[in-house]
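Comments concern the structure below.
Complex shown without one protein chain; remaining protein chains in place.
Note that the chains take the letters A, B and C in the order they are written out, and that residue 1 is the start of every chain.
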Amino acid sequence: MVIVLKNGATKKQIDELMSWLTRFDVKTNLVEGVHSNIIGLIGDTTQIDMESVQAKEIVETVKRVQEPYKNANRRFHPEDTVIEVRGRKIGGGTLNVIAGPCSVETEEQTISTAIAVKEAGATMLRGGAFKPRTSPYSFQGLGKEGIEILKKARDITGLPIVTEIMELTDLDLFEDVDVIQVGARNSQNFTLLKALGRCDKPILLKRGLAGTLQETLMSAEYIMSEGNTKVIICERGIRTYETATRNTLDLSAVPLLKQKSHLPVTVDPSHATGIASLVEPLSLGAVAVGCDALEIEVHNDPKNAWSDGAQSLTPVQFAETMKKIKAMAEFCGRPLDVCE
Amino acid sequence: MVIVLKNGATKKQIDELMSWLTRFDVKTNLVEGVHSNIIGLIGDTTQIDMESVQAKEIVETVKRVQEPYKNANRRFHPEDTVIEVRGRKIGGGTLNVIAGPCSVETEEQTISTAIAVKEAGATMLRGGAFKPRTSPYSFQGLGKEGIEILKKARDITGLPIVTEIMELTDLDLFEDVDVIQVGARNSQNFTLLKALGRCDKPILLKRGLAGTLQETLMSAEYIMSEGNTKVIICERGIRTYETATRNTLDLSAVPLLKQKSHLPVTVDPSHATGIASLVEPLSLGAVAVGCDALEIEVHNDPKNAWSDGAQSLTPVQFAETMKKIKAMAEFCGRPLDVCE
Amino acid sequence: MVIVLKNGATKKQIDELMSWLTRFDVKTNLVEGVHSNIIGLIGDTTQIDMESVQAKEIVETVKRVQEPYKNANRRFHPEDTVIEVRGRKIGGGTLNVIAGPCSVETEEQTISTAIAVKEAGATMLRGGAFKPRTSPYSFQGLGKEGIEILKKARDITGLPIVTEIMELTDLDLFEDVDVIQVGARNSQNFTLLKALGRCDKPILLKRGLAGTLQETLMSAEYIMSEGNTKVIICERGIRTYETATRNTLDLSAVPLLKQKSHLPVTVDPSHATGIASLVEPLSLGAVAVGCDALEIEVHNDPKNAWSDGAQSLTPVQFAETMKKIKAMAEFCGRPLDVCE
Partner (left out) sequence: MVIVLKNGATKKQIDELMSWLTRFDVKTNLVEGVHSNIIGLIGDTTQIDMESVQAKEIVETVKRVQEPYKNANRRFHPEDTVIEVRGRKIGGGTLNVIAGPCSVETEEQTISTAIAVKEAGATMLRGGAFKPRTSPYSFQGLGKEGIEILKKARDITGLPIVTEIMELTDLDLFEDVDVIQVGARNSQNFTLLKALGRCDKPILLKRGLAGTLQETLMSAEYIMSEGNTKVIICERGIRTYETATRNTLDLSAVPLLKQKSHLPVTVDPSHATGIASLVEPLSLGAVAVGCDALEIEVHNDPKNAWSDGAQSLTPVQFAETMKKIKAMAEFCGRPLDVCE
């Protein structure tokens, strides 16, 4: 951490600040200049709140040199984290494809879609039981019943299930779910993140609507700081001024997250673009930049889907896309995951 | 709602779509052109999910003509909503100033700040007991104890208290709070919003970090659709590419929200800018554009604040600023609110 | 400037970097830590290219402590710059109002609008002769003829004229113009800026569509570094994800620019919002936050305007708005400018 002091800070003020800093377990160095002085802090600065430092009267600016996250940091955990989910391994050098409908609507719809995505090569099943919808007048999900339907689909297909939690009081309902998803709108619901940090379940954490990569890793840190290290980060597009796509998919996030963190990274081209015809090219692009998993929306009848129909693939389209994804995954040296 | 059909849609497909639309209580009109056809929908379209329409095979684009919110819509509720809080009236043609520390840290700090802001003319007290912090290693708030301290401060000063809820399981702790705040990070925590909709308490709803005005009004609609109509919208800056300020304060939101909705609008220049020296000019600007209330951070000792010190005013600075705010409020014809 | 070195930089590499830095006229200080080393640079660092430093093999990050602009910097020029335009003074503690049509369409339209805005109290006349339009099929402006019409309007009303240049080969045509405007789309047309820096005319420089405040001041610096110090900065809204307004007006830019620079600041609420009904409240807000001038679009017949009609005021609306602007300007202690 580097603290730049204001022009005109007195010796006494500087001494007070230096002495205040001794409460943290760091070494301080003062560089005296003509116009301003600089204090360099060396050591573990993750416990120091930048805001507290910034608020000091004589402080011009503060800059972190090291990242403010520790558990999620590759620097302190150089090997890739591999997360096991019913025999699949996310982050272990293979590609997982999590496919299924945006919302669980009916048993028939979910099971027929699950069978179709399984046949096409998907390795996990996604489906929303609790749905965060912008309008209170839109379909809000089947809730508990939706989770029961997903479990039936798992029984039939063997695919592990991934589904979203919206509220920590619902946590008991997720006991038999394989991967709990935290949606973009809850990516900084810190109370929920801490509760999930006390679970022993993989958490698929989506980047916020306008979340920075650092904030996303800090949200992962919230979960990890409570003990649960099984976190999968999901890039799902960010909000920008561009309206041609629903969000702007930030594929540079994938290699950057993998440089900075050891956690597996998944990409959701369906929500990122909102346009079915863009899902295939961006899935291929995501594999090429190095993602560990893809999350793709498939619906047995998109034109009658209760949500997100415009971005969902039909089973036939998905099967075509999966052929190309498989080939690309093999070409990139991270073939589709197979259950052992 | 206007539905533009794809070039090449067959008569049969169009008939099917027209017939599907009859399930909603709207009148449809088909305009036939050479290259494309248009269906105009007349009536209450708030119950129609645009995504469902967009997903139909023959639909090129859909455009809403009317807003998707009803309870929050000035069109259906032309008079301003006035919200009473212990004798103050938010939205009734006066200005309220909600001041206090970012976080409740100690009884001494909170009470001395409360007395100071009261003396300077503030009409309500703010203070965070539950704090949404980016880092799990930062101070997370005193929780229940913080609320107790706020109540003591209210007993001493008579100022109604405004404090943030982060999790619906904490709702019981807010029973004796005057205004419940929903922070920017929870502005689309729909489960929480619905629960607050079943309360009989004013809700101060902050715009999301990257929330559109329409989304903000839809979040208000979530609360209102459950019965609670006492919603105050808060503009607190949005996330943009500009890094000179913490967020970009969008003052055009104030007159625009007041055109589109009857709900009172408050502005938080402290979080919006993150810079204490900008709080005064932007408070004056906010009054000039027509806000009903201001939310300002004041700390008895900002340089030792546990959070947000850089954007907090000292009691002396706040008293100076309040003089100007009072004068501006009177000039603008909406004088500082007085308890009756 | 603070240079943070990578963990593992050798003594030899550090010495080389320190020696390379001696070419600039700055003092260097090395702080040695356990995990990383820091070099502090003291002196005039505006000539040092951060990119060149960042590219050095052993450099982790570089941070500027001082601003990269000098001529535009209030630190080196504490008094406000006052720019005289035919007897008006921009930046001298009064408010100027620059009003007129988006485009010069006809002599009749321009002159009738000019007379109307003069009567309502405007202090300068704006009007576009060269129009940057998104579509090549839209009206591109009358060019030279437009400038001639503006001069006639000036002869009749006495109002100084402000009009936009798009291309430096047109510079001769602006010889008799009072203030040359550089539009948002040309705010980083550095060749044009340098050419204008060799003129002896006030330049009204608009912030770029997505320009940071620092970039805007650097564009001012381009003009000033060539000798022309008569630069007026214009906040005209920035591009964000919000679609309810044409751009997002950033009123915090006004006090911030005035803290960082001595140059006068003007605000254009017409282009910022794109909505006529928002022009009045945001004009009042802009005056309240401390702007030196306003730029407002007025058209004698907005509903038949060839460009920007939806954001233009009618002469009657403008006269009403001017009454409030005048009162607000007086209240704020910076009354409307009068020609001496």
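In this text, contacts are C-beta pairs under 8 Å (C-beta built on N, C-alpha and C of every residue); 3 or more make two chains touch, one makes a residue touch a chain.
What you are looking at is a predicted structure, and each value in this text was computed from that prediction instead of being measured.
Checked against the full complex, the one of A:43, A:92 or A:285 touching the unshown chain is A:285. Only one of the listed residues, C:43, C:309 or C:335, touches the absent chain: C:309.
In the full complex, subunit A touches the omitted chain through residues 210, 212-214, 238, 240-245, 248-252, 254-256, 259, 272-273, 275, 277-278, 281-282, 284-290, 327-328, 331. Those residues of subunit C that touch the chain absent from the view are 46-47, 49, 51-52, 54-57, 68-69, 132-140, 166-169, 185-186, 188-192, 194, 208-210, 215, 218, 221-222, 225-226, 239, 302-310, 312. In the full complex, the hidden chain is touched by subunit B at residues 2, 4, 27, 29, 31-36, 38, 40, 42-43, 60-61, 63, 65-66, 210, 239-241, 243.
The rule we apply is simple: only the chains that are shown with their structure count from here on.
These two copies of the sequence, subunit A and subunit C, are related by a rotation of 180 degrees on CA atoms, to the nearest 5. Between the chains A-B lie more C-beta contact pairs than between any other two chains. The chain with its C-alpha centre at the largest distance from the centre of subunit B is C.
With each centre defined as the average position of its C-alpha atoms, the distance from subunit A to subunit B rounds to 27 Å.
Centroids built from CA atoms put subunit C at 40 Å from subunit A.
Rounded to a whole number, the gap between the C-alpha centres of subunit B and subunit C is 31 angstrom. Annotation for subunit C: residues 210, 240-241, 243 touch two or more other chains.
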